[in-house]
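Here's a slice of the assembly, chains where they normally sit.
Chain nomenclature is as follows: A and B, assigned in order of appearance, with residue numbering initiated at 1 for each chain independently.
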Amino acid sequence: MYTAPVFLLSDFGHDDAYVAQMKASVIKVTGTEVLLVDICHTVPAGDILSGAFHLKSSLEHLPEGSVVLAVVDPGVGSSRAGLAARWKGRYVIAPDNGLISLMGTLDDCRKLPEAPEGSSSTFHGRDLFAICAAYAAVDPDWMQTLKKLEEPVKLSFLKNTVSDNAIETTVLHVDHFGNCILNIPDSHREITGVYDRAFSAACDSSLIHTDHYQQGDAKELMLLAGSQGYLELALNGGSAGAFMGIRAGDRVTLSSEKGGLQ
Amino acid sequence: MYTAPVFLLSDFGHDDAYVAQMKASVIKVTGTEVLLVDICHTVPAGDILSGAFHLKSSLEHLPEGSVVLAVVDPGVGSSRAGLAARWKGRYVIAPDNGLISLMGTLDDCRKLPEAPEGSSSTFHGRDLFAICAAYAAVDPDWMQTLKKLEEPVKLSFLKNTVSDNAIETTVLHVDHFGNCILNIPDSHREITGVYDRAFSAACDSSLIHTDHYQQGDAKELMLLAGSQGYLELALNGGSAGAFMGIRAGDRVTLSSEKGGLQ
């Protein structure tokens, strides 16, 4: 019997045994055949946008059939429901709190059962979600036994504002290297090729367009198509996030001094 | 042949290759069939109480037959022995320095052999304990080949002090979210229901009783049965540890203004 790999995403950090306890719950269902892979556990505590970014940007790279156990769950124990979502052959098990906000159209979405009798009311990740992820890993049809969830919660997400010669967008994530991932799909690269300045609340900088990180001079802000499906601001050998004074959730404006986007 | 999963706990952190070298030692014995799961490697350096907490709180959640390789070992290379312990069908391989202090009654406890010829005198985790853990993973009867260890080292552990209207206890752990795990089993919840204040050296706060983290208002200290088998102090959306100014090992008093516990 094939067991799909289970990828784990959470805000549990690395200083507790919570991730291991979720994995133990998976193994009790699947046996030791399962391949367990950590996506990231340092999502800031309760930060659903950050979790949504990591989930969305990773999902398409996972092998088809993969299951993602995504637990950023500040509302654990309250009335928020859990969900199972299917997207291009991958499965996501998560609380229904907006973690799937960036995934676009779901191929299917179902409501998880209640946490079983005797579950901890503070750790559904271990006592409910991990068990459901294991069910999905051993049986891709398992989620079809659940009731449809018609309208999963989505974050009310600040849209990009496009004007004649500028676009204002949201920083989805600042990565370990200081690269700032913007909410502009990399397929828009041609459109954005005209921009030659970037503004944040703290910084106003000229902007060059490159293909990779070692092209710009140090202190020369670059706009490039990164590896996560979005445009990124980057600095050769430095942190664009520190340079621009921006963090995830902040707004950034790209503009053209020459004017005239359309 | 079945190979049990091996769970790893240490104070090696994430900035060195020490954990990987222990895993390599396991794999050399078991082959690549083994499932390796990290419990936590950020136990503060040499902090046996913290290691003992993570070991105790995780053990009951692991699949039966699991092996835990627990290495918090400030005395490596000295005369301290190593042990193999069995507890409700799980196996623990660890230095004999008190890591098993919170596990209660052991079903069996044996003394590990000496580190093999050529071992590093500064890394028995890799050169002795990991190999023993692998033996236990492939053969649940392996530890019966070892000599009995009659009195494993236990931490002299500050007991709870119970008075008419108060209980003074030890903070076992402050987790990633700031939840303070107290040395009071959650089965005592009824008894503690009378307490309406919590004191630390730095803080005196009123206390409410809840079931999960989103029930209290922000800045309202909660006492609840957490997921680790103990009562916890928590703060909705904040850190109870920072609020109370407490860390693992500190003492906290819960009391009733109405008086009269018994």
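Side notes on the structure shown:
Here is the rule we use: contacts are C-beta pairs under 8 Å (C-beta built on N, C-alpha and C of every residue); 3 or more make two chains touch, one makes a residue touch a chain.
Please read these numbers as outputs of a predicted model, since none were measured by experiment.
Number of identical chains making up the complete complex in this structure, 2 of which are shown: 3.
We take it that only the chains that are shown with their structure count from here on.
Note: centroid distance chain A to chain B, computed from Cα atoms, is 32 Å. Partner chain A is touched in their complex by these residues of chain B: 2-5, 7, 9, 14, 33-35, 37-42, 54, 57-58, 61-63, 66, 173, 175-177, 211-215, 224-228, 232, 237. Interface of chain A with chain B (complex): residues 12-21, 23-25, 27-28, 32, 34, 36, 45-46, 74-78, 120-123, 126-127.
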